[in-house]
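Note sheet for the following structure.
The complex appears here without one of its protein chains, the remainder shown in place.
Presenting chain A:
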């Protein structure tokens, strides 16, 4: 515990940048995956294309992705934006399918009723389809959040500081306590993300609990 007690400040600073590097891509990724998922739903021929393409993106090793970013984006090698963009791509890869399937989970009778009542375009999407897809999308978002928290730690290898530094530094200098602290901090952070998404989901879907209360 002595190492941890001496380094609270460092851990806190690293955790804060970890939150940004994992959290911002989560939000950006969701915002981009929403229209893509909608497209995949809207034109059924696009669905397999978009799903396989996003699946392929996810298979690119994270280290390779991070290293490629400056070449693609023209950013500086040590820029944190390399990590943000790479993580956003991973998030999109995970969420396109989730969004498409979430929209697909809306009952046909409900969609039909919405159309018959004169719901069109955006209003139908935001008023009926998206709210009903929230449970499925939130489930996917929780997976993406945990995956982001874990993948971001690799960014230590390209010199972008976050909790992963505790692992690399602990390994280099052989401080087991520091490694354990890094692992625990990552797990705690993942749990916090998960808790926040769950909380927001519950706020957005009071009707799901009403359903549970009846049965």
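Just a few scattered comments:
The rule is simple: a residue touches a chain if its C-beta (ideal position, glycine included) is under 8 Å from a C-beta of that chain, and two chains touch if they have at least 3 such contacts; residues count from 1.
The criterion applied here is as follows: contacts and distances are computed from a predicted model.
Per the UniProt record, the chain missing from the shown structure is "ABC-type quaternary amine transporter", taken from the list "Aspartyl/glutamyl-tRNA(Asn/Gln) amidotransferase subunit C", "ATP-binding cassette domain-containing protein", "ABC-type quaternary amine transporter" or "Proteasome subunit beta".
Which of A:65, A:128, A:149 or A:166 touches the hidden chain is settled by the complete complex: it is A:128.
From the options A:34, A:100 or A:114, the residue with contact to the unseen chain in the full assembly is A:114. Of the residues in chain A, those that touch the hidden partner chain are 107, 109-110, 112-120, 123, 128, 131-132, 205-207, 210-211, 213-214.
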